[in-house]
Structures are given as C-alpha cells and as structure tokens.
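The other protein chains are all here in position, but one chain of the complex has been omitted.
The first chain written gets the first letter, and so on, giving A and B; residue counts start at 1 in each chain.
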Amino acid sequence: MIQLAHVTRTYGATRAVDDVSLRIERGEIVALVGENGAGKTTLMRVAAGEIAADAGTVAAGGRVELVHQHFMLVNQLTIAENLALPHPGFRFTTRRGIEREAEQTIAASGIELRDVARRVAELSVGERSKLELIKAIARKPATLILDEPTSVLTPTETEELFRVMRRLADAGTAVVFISHKLPEVLAIAQRIVVMRNGRVVAESRAAEANVVSLANTMTQSPFPPSGGKGVERRRGGEILAIVGVAGNGQAELAAKLRDEQPNAAHIPEDRTRDGIIAELTIAENLALRNERWNPRDAARHAERTIALYSIRASGPLQRAGDLSGGNQQKVILARELERRPKTIVAAEPTRGLDIEATRFVHEQLRAEAANGASILLITSDLDEAFALADAIQVIYRGRLSERLSPAEASEKIGRLMAGVA
Amino acid sequence: MFELLVSSIPLAIVASIPLLLAVEGELVVQRSGMINLGIEGMMLTAAMTAVLVAQTTHSLALGFAGGVAGALAIAALFGVLAITLRADQIVTGTAINLLALGGTSFIYREVQSLVQQVPQLRTDAVLPLAWLAIPLVLGAILWNSSFGLRLRACGENPEAVAATGRSVANYRWITLAIEALLVGIAGAYLALALSNGFAENMTAGRGFIALSIVIFGRWSIKGALLGTAIFGLTAAMQYALQAANRGIPFHLLLALPYVVTLLILCGVAGRVRAPENLGVRRR
Partner (left out) sequence: MSRVLSAVLAAVAALLLLAITAALFGHSPLALLSILVRSSVGSRFALEGTLLKSVPLLLTGLSVVIAFRAGVWNIGGEGQFIVGALAALVASRFGAIASLLAAMLAGAAWASIASAMRLWRNAPEVLTTILLNFTAIHLLGWSVNGPLREHAAQYPQTDLAAATLPPLASGVHSGVLLALAASVAVWWMLYRTMEGLRLRATGFNPFAARWAGIRVGSQLARAMAISGAVAGLAGGIELLGVTHRLFERFAAGYGYSGIAVALLAQLHPLATIASAFFFGALVTGAGELQRTADISAGVATFGQAVVILMLIVMDHVRTAR
C-alpha cells in the first residue's frame, strides 16, 4: 500500500503536483486519469521515489515499482540479458545460464514471453511492454504503478494485461494504472482518481462513474465531439487516416513518404528531434524550404506568420527551441502549409498538445482538405482519426489494411489493430 | 610475393603489439559509449614518460610503470572533460592529441641532459600478454560477466543502466583506466622495445589506426585480433618490400599503412552497427 500526504512538486514556475493526498490499499486497482500535463506521471514518480517532493510525505509499505511509458530496455541485448541487467554484485555468467534464469523469472510472473534469446530490437512493441512489466514484477513490489501501459497494446494484449493486474491485486499488490483511455479505465479499475492541473479534482468508485462525466471532470471545456466533418469537401480533397498502435511501422511509413514525395508537406512525428531546429530562429525555421534567403524579408514574413497562426513568441528572431510544444508545432505547420501543397503527410500532429492547440491543428487540416489537398493522417489516437477521416486504413507490423469507411472501420478496428483479419 | 608475406609474419606479430594493445583498450572504452580520439596522444605521452623513468631509474619495469602513469594522467584529463564536464568527445580528443604532441616535444627537449642509453628489453612477456592473455580476459569480462553486461549496456542505452541505480560515469571511468593501463604498456613497449628511446611524434598515427581497427572489427575481440593481424602483416611487408628493393619508392611505402587503413575502413561493407550510444554527449 502507499500513502501520499500533501505532496507538492514544482518545476520552475509551474506546480506539476499541487498539494495531493492519496492512499492506495493493498489489493486495490486504482486508475489515475487526466489530460496530458495534469501531473499524473510526476505524482507517481514521487510515489516511486524517483524524484523528490518539494513538500509533503510519501509512506510506502514495501517496495514501489514504476513501469515507465518509455522503455528502459537495451535494444541490442537479448531478453535474457535485459532481465539480468539489474542483478546485484559481480558474477561470471554464461549465455545459457542467464537464459535459464530469464525463463524462470518469466514463468514466475505469469506473463507469456517466449524465446529469451531474442534481441529486444526484434520484439514487437507489445512484447517490449511485457518485458518491462516482467522486470517490474520480478522485483516483487508491494505497489506496482503502470504509466500508460496500454498505449502500445492491441486490444487482445490489453486483456492479457488486465488479467495479470487482477491476479497481482488478488495476491495483495496495490496496483496504480495511469491512463487517459476512459473506457479501459472503467473496465479494470475499482477506484478512479481524476487529476487536473496538478490537483486531484475527483475520486469515485468505478461502478458510479461514466465516460462523459469523467471526461468533463478531466478537462476545463466540454469534450470535443467526435465524428462530424462539417464543411462539404470540394475538388477532391480528402483525409485518409492511418491508424494503429504506436510502433507498427508508422515512423517508417512517414519517412518513406518523406523521401518519395519531396514536394508534399510533411509533419514529422517527433517534433523536437525532426521538426524544429532549436538553435535557429523562428524566421530561419520558416525559411528552410525557400529558394532564396534574405534576413529582412524572412523576419517580416515570420512576423506575419506569427500573427496569422497566433504563435506565442517574442518575435521572429526568437530561438525556436524556446517555444512551447504547441507553438513549435504551429511553426512546423506554417512552414509546410504555406507552400500550398497538394499532398500533406501528418504524423501524430497533435501528440502532447493541449486542447486549444489540438483544435487549431484539426482546423488547419480540415481547411486544407476543403481546399482540395489530400491528407494522410498517421495517428494512434482513434478519436482523432474518427473525428477527421473520410477513410481509414489500419497499419499492423508495417502492412496496411484495405481502405475502410469510418463506419466499417469502427466495427473492425479492434481486430485489425491486433492483426486479426 | 608469398615468401615476402610469410617472412614478414614474425615481425608483424611483434611490431603490432603497441597497436594491438591500443585496439584492445579502445574497444573497451567504446563499448561503454565513449570515443577516445586522444588515444594517439595517450600513447605518445606514455612513450615519453616510460623513457624518462627508465633513463633515470635504469629499470625497465619502472619504465613500463612510468608509461602507464603517463597514460593515466592523460586518461584523467580526458575523463574530467568528457565524463564530468560532458564536453564533446571529438574536440576533447583532438585537443589532447595536440597537447601531447606539443607537450612531449617541449618536455623532451627540456630534459635532453638525461639522454642516455635506454636499457633494452630482452624477455618478451608482453607478446603473449597482448595476443593471448588480454584478449581472453577482456572477452570473458565483457561477454561473460555481470560487470561486462552492464558496461555494454552503457554503450547502448545508458539510461537503462542508470535506471538500475548504477552510475554510468563510474563504468566509463573504469574503462578509461583499463585503456590507460594497456596503452601505457603499448607506449612503453614502442619506445623501449621497438625503438631506441623517444622521438618526436613517434607514434605516427597508431592511435588513429587503432580506432579504425576497432570499427573494422565491429567492436569485438575477434575482430580486433583479426584486424590488427591484417594490418600488422601489410605494415610489416613494408619493410620486407624495402629490403627486397623492388623499386617502390621509400616514401610511398611509408604511406602504405595509412592507405591500407583507409581501405580497411572502406571494407566495412554495409551498415556497421556501432554501440547505439557511442560518442553521444549525456545531457
């Protein structure tokens, strides 16, 4: 079990966690829900002892294990070697020896993962997620915290995970499950805690909650309605959504299209690494696709763009790296869209953005489609896909399904994402 | 041609000992995720300190120890800059090479008064050490021990190692110490056994050739041995060709080792898979 009392944690000027008190009992399954940036991950990192609280106390009855959203695996080592990594002290090992140990550890966890001689690089995303879970369970924690564990799992794998969670809870482990996927949360959790802007704003028994009421509590404004396209498309513009669990070849697809279609607009998935050049100014970033470079013209053009897109910046000469995520995305969008492209490939364009920025991006995409552009939207967010798409294809292990209408897709999506025909 | 090749083998085995030791040392360092371009300067410094100590103490053993001490000093400098200050490893390594080049020339000229006969090495314990013992020991440590597993993980994904509560920096410091030990012996051997003392810039690029062989050998022990053997053989043939007076100009023969190394780097066909985190600055 674990008890947090008046925990506060600030990062610079923001209170990521603001006076939160929470108690989780042995054998409970508690879901911690909230929007991006609500403070869920920070709170749990404090609970796990990874970071310190600036105020308040944490009392844990036993070991606390946190399974991160981003994998802490060594890709070039095998499953067995990854499991052997935390082993204390110095000892000589043999390949067969650690493989046998790994098999034992996996068997004890109750999770299925075959062939421990495989390198992590060869595993599917779901298998990697399982490995992370096995690592955590092997340390026999009293409290297990899972951060967005289902974001990379197919519906079948999610069911498997829930079975493991129930088994652990029945054996006495306290399980905390961070998620923003409300339907799942209702399926597995006994108690639901809602966070917003660093505070706990609601707590309820799962039996008493429903999706809409939860969603409203999570956000300040009403949940954007899904479905509905509004304006009729003219001149052949359309939005084709490629949906799938992250890690099934989306990045490779986007990169391939980038190389094959240099005249199209490309919005990369990883904004900080692939989208913005942090050391260059906003004006320079906007000008990267230009033929000519003239600092004064570029600055003037950047000023216009900043106004047009409502970018929060101190001026055209501000370092692009200093902007917030949403504003950086606007710069990338502006740069790509001002070429009036006929084709747009947008990969996870609203990842990590808040409601307002997300709405802006969706508006831009819809506007471009209305003007006749054909848009390929690669996303793992089903809500986004169904909100925008005229047609849907599912990607699984690098292969695309047939084209489906949104209606067909909503029926088949679960199976297709799991790779079942 | 074939006789030239065969007759070059004994020379190749002995003459490439400094190179081999350097390859072995750099291999361990790179497996932990760092690139030490300054290995050239390290070996040069070791050569000088080995000679100075040997000359003043008239003891070969102390001379070798002196070589290791010199190498450790350079390793410490590199470590402070690249590990503690997280500086760019290429720039740091280049600076160290310049430092060693200028420094050794300066210091050696200052202590010219000490120039005496350098005691010659008679027993050759270093040969089996470099070609047999060290490869076996390093191989066992890197691939058959928990320490080696974590060390290799540092070179692939240091965050994963840090997540187990261990210090990546400590692992890298240890690899630098191992490298300094090996390169110290290499520099001492070069000056005391293979040559007649110290000469300006006597390492002549061996450090860079070692770096190339590490890559060619795909960061493995077997590859290190193979690569050094191939290189050593062609380098030794340089002397055989000279002696055989085949009419190849002397200076072009001097260029041969470097051209061969360039070819070796070309021969690494296809995608070479370096440790994923090699040379990446930790934020």
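Following the convention adopted for this analysis, a residue touches a chain if its C-beta (ideal position, glycine included) is under 8 Å from a C-beta of that chain, and two chains touch if they have at least 3 such contacts.
Keep in mind that this is a model prediction, so the values were computed, not measured.
Engineer: Taking the full complex into account, find the residue in A:58, A:111, A:202 or A:280 that is in contact with the omitted chain.
Structural biologist: Result: among the candidates, A:280 touches the missing chain.
Engineer: Among B:99, B:244 or B:280, single out the residue that touches the unshown chain.
Structural biologist: B:99
Engineer: Just one of B:91, B:137 or B:243 touches the chain that is missing; which is it?
Structural biologist: B:91
Engineer: State which residues belonging to subunit B touch the missing partner chain.
Structural biologist: 37, 77, 81, 85-88, 90-92, 94-99, 101-110, 200, 204-205, 208-209, 211-212, 215, 249-252, 254-255, 258-259, 261-262, 265-269, 271-272
Engineer: Since one chain isn't shown, list which residues of subunit A touch it in the complete complex.
Structural biologist: Touching the missing chain: residues 258, 262, 266, 268, 273-280, 284, 287-293, 295, 335.
Definition applied: only the chains that are shown with their structure count from here on.
Engineer: With chain centres defined as C-alpha means, what is the inter-centre distance between subunit A and subunit B in Å?
Structural biologist: Those two chain centres are 45 Å apart.
Engineer: Looking at the complex, which residues from subunit B come into contact with subunit A?
Structural biologist: 140, 144-147, 149-150, 152-153, 156-157, 159-161, 163-164, 273, 275-276
Engineer: Contact residues on subunit A for subunit B in the complex?
Structural biologist: It comes out as residues 72-77, 81-82, 84-87, 89-94.
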